[in-house]
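For chain A:
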Amino acid sequence: MIIALLGVASVSHYLVVGAILFSCGVVCMAVKRNALGVLMGIELVLNGANLNFVAFGSNYLAADGKSPLGLDGEVMALFVILLAAAEAAVALAITLNFYNNHATVDVDRADDLHG
Partner candidate 1 sequence: MNQASFGISVSLFASIDWHGFFFLLFAAIACVAALMVVLSNNVVRMALHLVLSLGATAGLFFLAGAEFVGAMQLMIYVGGTLVLLVFGVMLTAQTQLVSLRTPAGDRVIASILAAALLAVLVQAAFSIESWQKPGQGMVSAPTATPLGMALVGVRVDQHAEEGLLAPKSGYLLPFEIVSVHLLVVLIGAAYLARAKRRRVPRPVDLVASVDSVEPRSSGNSSTTILSGGSE
Partner candidate 2 sequence: MRGTDFISELEAAVDGALIGRHLDVVDPWLEIAADKLLETCRWLKDLCEIRFDGLQCITAIDWFEPDPKKAAKVEWEPHTEVIYHLWSTKARASLVLKVKLPRWQGNEEGKIPELSSVVSVWRGADWHEREVFDLSGVQFNGHPDLRRILCPEDWDGYPLRKDYEMPLEYHGMRGR
């Protein structure tokens, strides 16, 4: 049974999951041609970072019962969530404006500033 082998999850397990989310987000941002796809990539990246913050801020996961970041981890995660909401609002406004003027959200076609 894999569960017994891994034992109780520790901080590094959370960091691995955070890393996977982070890299998926980066790839998504790089690869997607749809503006909303890029937005989703950003959300994934922010989530990966959030996971790390919470992992370091949690007393229950820390080896000696005292988390390195203490309460700052959770508060930082809260602020990231809040600001991600604001960022998504502005990003969507820009995307829909772009869609209004060019009838497409294809990022490659946004080349008006080309020389």
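Candidate selection criterion: all candidates are chains of the complex that A comes from, given by their letters.
Throughout what follows, contacts are C-beta pairs under 8 Å (C-beta built on N, C-alpha and C of every residue); 3 or more make two chains touch, one makes a residue touch a chain; residues count from 1.
Please read all numbers here as calculations on a predicted model, not as lab measurements.
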Complex member in contact with chain A (any copy), out of 1 or 2: 1
Complex contacts: residues of chain A adjacent to candidate 1: 1-28, 30-34, 36-37, 39-41, 43-44, 47, 50-51, 54-55, 57-66, 70-71, 73-75, 77-79, 81-90, 92-97, 99, 104-106
